[in-house]
Structures are given as structure tokens and as C-alpha cells.
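In what follows, a single structure is set out as C-alpha cells and then discussed.
All protein chains of the complex are present and in place, except for one that has been dropped.
By written order: A and B. Residues from 1 in each chain.
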Amino acid sequence: MPFDENEERRIESAEETWEEQTLRPTLEKLPERARQFNTVSWHPIRRLYTPRDLSDFDYTQDLGFPGLYPFTRGVYPTMYRGKIWTMRMFAGHGTPEETNRRFRYLLEQGQTGLSVAFDLPTLMGYDSDHPMSRGEVGKCGVAIDSLADMETLFDRIPLGDVTTSMTINSPAAVLWAMYLAVCEKQGVPYDRIGGTIQNDILKEFIAQKEYVFPLEPSMRLMVDTILFGAQCLPTWHPVSISGYHIREAGSTAIQELAFTLADGMAYVEATMKAGLDPDAFAPRLSFFFNVHNDFFEEIAKFRAARRMWAKLMRERYGAKDPRSWLLRTHAQTAGCALTAQQPYNNVVRVAIQALAAVLGGAQSLHTNAMDETRALPTEKAATIALRTQQIIAHETGVTHTIDPVGGSYFVETLTREIEEEAWTYLQKIDDLGGMVQAIEKGFPQQEIADASYRYQQAVERGEQVVVGVNRCVAEVEEPIPLLQIDPDKAAHQQMEKIHQLKKRRDSYPVDHTLDAIRRAAQGKDPWARDLLMPKILDAVRAYVTLGEIMGVLREAWGEYVEPAIL
Amino acid sequence: MEISDRVRAGDVRAMARLISLIENGFPEATSALKGLYPFTGQAFIVGITGPPGSGKSTLTDQLTQEFRRHGRTIGIVAVDPTSPFTGGAILADRIRMQRHSLDGGVFIRSMATRGHLGGLAKATNDVVNVLDAAGKEVIFIETVGVGQDEVEVVKTAHTSIVVTVPGLGDDIQAIKAGILEIADIFVVNKADREGADKTVAELKAMMALGPGRSDWSPPIFKTVAIEEEGIVELAQGILAHQAHLDQAGVRQERQRERSHALFLELLQERVTRRLLERAAANGILEQTIERIAHRDLDPYSAVDEFLEKAGF
Partner (left out) sequence: MVEERKIRVLVAKPGLDGHDRGAKVIARAFRDAGFEVIYTGLRQTPEMIVSAAIQEDVDAVGVSCLSGAHMYLFPRIVQLLRERGADDVLVFGGGTIPDEDIPKLREAGIAEIFTPGTPTSVAIDFVRNRAGRDRK
């Protein structure tokens, strides 16, 4: 903090005295455990931070006040004093019927928003009866093939009252269209529909790898949804710009932060290029970060992210509306930090990670279940994970004041250092010609692959301690109950449903709407300035399946094959 | 059945195993190769080289697709570097070609540069012979155009394609230095990127400066391999070069040159190996080196003496 020179000199001399008279004798007797301490991302951490670290710190500029630029202390003026974060637990498996039951159970348990996990065939845009779907239907999430499934999924759930987050990327436009069609049937007007589609296609190329089309058409489809949202759905979040998967793929915290912001910048730039003013869509952008084990690094990451995004939106993109400057974020505890060994320990890890997300100021949170390294969570494990959030919210008192760690010499320094390193990455990406170009050149992929290899080697050499894995290993592992799923039931049911649907539905609108999509995708439509989204809506209303729509787009645009970056 | 018979019958396992024997320098390979040799010489061999990431594998994949459309069977040898530090290698060219993995008319083999006995070119040539004898009609060899070894490999092909991309800057100079002379066809891939025409112009300028070839002036093709653009033209360019080779009798000439080079290489390798084995066994090698090192003997006389003793 800015203080006068006398004060600074006083502290400096006191520190010198301390080093000489107190610290040194101790170090001579008892050296520290390591010569260098680092965060889990290899960011160096010093012994002690003092006011001198913040001597050039400007409170109003660097921190400001909650709800005000640059939002380091939080995006809202009252934060959790006004409203606890949304406890949004990701759920879904098997058939739409099963997941519908689960959703209704979760809502009864006090959950405040829904979050849909789709199975891999859905995520990849294949119907349940496609050969690539073999063995995968209903495994990692719910299988959705057509509007009929979506109707079942939200049966007896009033979509005007809940908000829904859908983790879907390559086929996001199609699943979103199905959701909107269900809302239409429930009679919920577009301006009362709230929720998010993940729709963050760039991180698929970098990290999660659930891409379908090449980069360019992928970006086109993504921007299409932003434009449609800006026109028709003022309350919907058309993208959740996600660092979560980047971190899960093995990145460092700083890479997660930098690459996520770079993805966001690419979307802003592409949408502005399509003719939209940033203030017309930026307030609807939202983010999704990982919360890993390194407590303070994670808190600092969230704080740095808000400050950087605010600067980017205001200074670089010239957004005028303060809501465009806000980085609102969902957080999820790090799946990759959990261990298959001694799974009960994961409950503790998740609690600490969740606390970091809350101290970091997240708007919504998913806490992982302890058994997720082995299978989908059991109901009991998922409930403990939810209870963990509730305990933090209602018992620990950390919600009583805003940004309780703000002003800590350590946290403020770390926040600043992380921000600086992330800016360096952003500069590099700018030099490569922006994020799309950088991905084409394999830059973020290589950085992540290197970090993940380095981490694995550190664990194997014992330099990075993982309790239960390379330290405090149990002689005998106590087994825990895992969720049992009938492996083929969902597949059979879904295949039968598709079969029935195709027999039943009217084929004229199917062909007609698919043809319209094809022409628009190929750019041969005379109304080429039209968006794809309304055409996709027409198709889903006619019960065209996900696989059919994605199949037409695959034909038109081709499929992406990634370069080998190891 | 002998492994060579199985190879001739197109048995995939036998081909794959024989290639491993070749790569590992096992003696069984030589006897099989002897048996196969009479049945080689049928395939048309296309070398593809260029800087890392220029799209060689994607082009190979697309050309394979195009030649398959016309019913030709295909063999692919994709060479990637061995790590000098660990001796290991990551061979990843196949990723771009996996759509052909279920096509019985296509055989793909990844090869590491290793420290091949007798050189990478010889090993590659042996592998090509296996594919040739197994009846593959067109054989693509993909190598990264960086080192001398790779250039040698491409030289063994009938048609050598040199791939470049726009915006490489100084790398085009590297091409000029190393492989300009060996190119029968130039490809400017990634023509969807800015500067493709400039790269074409630069290549033309370079060719104008070069020694020039009387019989064939290498055409330049622009391609966008990922979009399948320019592939049909490139395939036709390859066929045109093939026709040229046949017409002008150049192909036989090349075949002769190749045989010549390979024979010399093999001879060199064998003679050296035999001499050294014998000399090492009776201790002469050690002694001679010792004397040279102590300046008791000059290396020139040493070699004379050595060869004389060996009966040359």
C-alpha cells in the first residue's frame, strides 16, 4: 500500500534486523524443508511477504471496490452477503427418464440450478444408433437423440423457474435449439429462459478434444449462436468460456488463466467482426474455471482473471457498459486432483478446493464426488459433495465479508504475479496472430502437453507429493461402493426410441429443414446472411435427430483431425 | 510357407514382420529379400519431403484417396526422426491416414530413422521392395526434409515431391540449399494461407537461377490438403511425370542409377563389415589403431597394409 518513505524505511530496517537476529540463527539450527518452495504450477513462493511488496500498490486502481472496475474484489457490491453462489451440480446418465428423476430429486434437495451432463455420442453429435456410439450410450451422461428426449428430460420441471446449464460444445447449437423448443412447448417466453450452453469450441481443440468440425466452421457456428442469443434471448448465456478442461488436460494455473482469456478474446473479436457492438453481447459471456489444490494460487487466479478481463473489455475492446467488463464465473473442483487411492481423502480435497473458489469469488460451484476417478458418482457421494458447499456457505462464516483475503501481502502479490505472467502469454498469442492461429500452430497444445508431462514426472520422482499415491500409501485399499449401471439398457432403449421416432414422424419437414441447413452451411443459400440457428430450430421442431443435423454439417464442413502434439 | 511367399501373396502379417526384421538388421531379412527381389520393380515410387508440419502426411493421405479411387493399391512408408537422446521415437504420421486403415488395398508403415545399418536409404529401399513385391502399385515415402539422410531417401524414388508452405521465410532458402535439385514436382501446400502466390513466384525465381534441367521442368502445384483442393491436379502431375520417365527412357536410367547406388552401398557396407569383423577377431584392428595413434605408422600406409593382408 502506498505509505510514506519514513514508514517504508522503518519496515525495511525492521525486516533487516529480523533477518539478522531472528531468522538467521534459526535457519542455522534448523534449515527449511526445501531450498525453493513452489505452487503446484511451479510458481515460486517466497518465505514472507510484507508491506514492502505492495509499496507501489494503488488501492483504487488495483483493487477498487466490489462491483466496481477492475472487480478484483468481486463482481457484485454485496457478494455472498446478498446471495450465496449457485450450487450447481453436474448430473446425468443413462436415459432421459433416469436423468429426469435425478434432476427432480436434486431440486428437492435444495439445489438451485440444473446442470446437464450429456453422454459422449451426444457430445460428439452422433445418435445412439451410430456405430461410433457402441458401448458409450448413457455412460458419461444422458443420451439425447431428438426433441422427444429433451421433452422427457425436462418433464415436470418448469423451465421458467430454473436455470439450466448444458455442458455441450460442438453440437451446442442443436441441443440449445432442442431446449428452446421444449420451452416453447411449456409456454415459457424466450425472455424468461435462463441458463448457459458451454459452447466454448476453442478449448476443445486445446484440451478436451470433443471437436467435430475444423476450426473455421466451428467458430462460425459458435458466433452464430452468440448472434442469435443477442437477438432473441436476452437472458441466456450463449457461452461459458472454460479453463476447467485446460487445467484437467494438465496445464498450469497460469496457462489455464491465459488460454481461457485468449479464447474469450477470440470470441469477442469474431463477434465484433460479425458486426456486433461488444456491449450487445459481452454482458452475457460467462466463464468456467477449475479450482485445484494450491489454495492461494487458485484464489489469486480468480482475482487476476476478473481484473484482466475488465481491462481487456474496457481498454482493448472499448466496451462502455460496466456489465461488459464483468467476469462472472462458474467453478468446479479439480477432477484431476482426486486420487483413486484412499478415495475418502477426496472429500477433504474437494472441501479445500471449494473454499478456494468461494474465497476467489465464484458465482456458481460444482463440487466433485469422491468416487469420480473410478465411475460416475453414487447418489451418496454426490450428496456429500453438495453438503460440502452448504457447510462452507452456512457454517464457516467466510461469506460474511467480501473478499476476505484482499489486502494480504501474499495474496495481492501472487495475484499480481499471476496476472503478469498471464499477460506475457497473451502477448505471445497476439504475436502468433491470435488464439485461432496459435491453436493451428499447436502452441497452447504443446505448452499443456509439456506441463502435464512435467507434472507426471514430478509425481513419479516424489517431488510433488500426492497423499495416498506417492506418500502415506495404504497397504490395503479399502473398496468403496460404486454406481452400478446396466451397460446396455440405455443403448437399447434409445435405439428403440429412434427407430420408433423415424417411423412415426413426417418425412417432408425433415428433408426440407435439413436441406435448408445444408444450403446455409455451404454458403449457397441466397439468404446467406441469415443465421443457422433458426434453421436448426426448425429442424429440431420437426424431430430431426441430433445425428442427422450434425451429419449434414459434417458433410458440408468436414471433420477435424488434430496434429499429434505430445 | 516361407515368409517371402507369404509376402508375395499379400499376407499383411508377413509383410509387417519382414519389415521388422529389416529394421532390426536381422539376417533372416536378407534371405527373404533375395527371394523377393525378382518380383520387385513393378511399383511406382513417390517420395514426399518438406519441412516439419508442411502437410506431407495430409497430402499423402489425400493422394492415397485419389489413387484408390482409380483402383491403385498403395503402400506408404512414413519416416519420422529417432530421438538422439533416448533412441526412442514418436511416429505420428499415421494419424492423418487412419481412414485408410481398414482398406485392404493400403498398407501403412511408420519407420523411425534409427541408426540404420547401411543407412536409412537402404533400409527404406528394402522396405519399399517388400511392399513392391507384395503387389502395391504406388508407394509413397514420407520424410521430413531436413537432413542429408532424408534427401538420400527421396532420391531413391521415381518421383520426388518437395512440399513447402507460404510464409516460411528463411526456410525456403534451406530448400534451395538442400533439395531444390532433387524435386520433380513442387507443392505449395496450405495455399489457403496468405502469400501462396508469393511462394510460387519465389520458387520460380529460384528455379530460373538454378542449373536447369533439359529433360523436365518441375511443375509447381498449389494445394489445400485439408480441403482436398489441388489433389486431383497433383495426382495428374505425378502421372505426367511417370509418363515422362517412361517415354524418355529416363525411368530405366533412374532404375539403373538406383541399382548402381544401392549395389555400391551394400557392397561398401558388407566389405567393411566383413573386413572389420575379421580384423577385430584376430586383434589386428586394435594393433593397427594403436600404431597409428603412436605415430608408428601413418594411416595411409596402414590401410594399404591392411588391405594387402586381406588379400586385395
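Basically, a contact is a pair of C-beta atoms (placed from the backbone, for glycine too) under 8 Å apart; a residue touches a chain by one contact, two chains touch by 3 or more.
Keep in mind that what you see is a predicted model, and the values were worked out from it rather than measured.
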Original post:
What shown chains does the left-out chain touch?
Top reply: A, B
**OP:** Write down which of A:10, A:101 or A:134 is the residue touching the left-out chain.
**Re:** A:134
**OP:** Identify the residue among A:74, A:92, A:113 or A:250 that touches the chain left out of the display.
**Re:** A:250
**OP:** Can you work out which residue in A:54, A:75, A:89 or A:123 touches the chain that's missing from view?
**Re:** A:123
**OP:** For chain B, enumerate the residues touching the unshown chain of the complex.
**Re:** 12-13, 15-17, 19-20, 23-27, 82-83, 86-92, 94-95, 98, 101-102, 107-110, 112, 114-115, 117, 273, 277
Subject >> Positions on chain A contacted by the hidden chain, ascending >> reply: 120-121, 123-124, 126, 131-136, 139-140, 204, 208-211, 248-250, 336, 339-341, 373-376, 449, 452-453, 456, 459-460, 466, 469, 479, 482, 485, 487, 561-562, 564, 566
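Rule of thumb we're sticking to: only the chains that are shown with their structure count from here on.
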Original post:
Distance from the CA centroid of chain A to that of chain B, rounded to the nearest Å?
Top reply: 47
Subject >> In the complex, chain B residues that touch chain A >> reply: 53, 90, 92, 95-96, 226-227
Subject >> chain B-touching residues of chain A, taken from the complex the two chains share >> reply: 214, 558, 561-564, 566
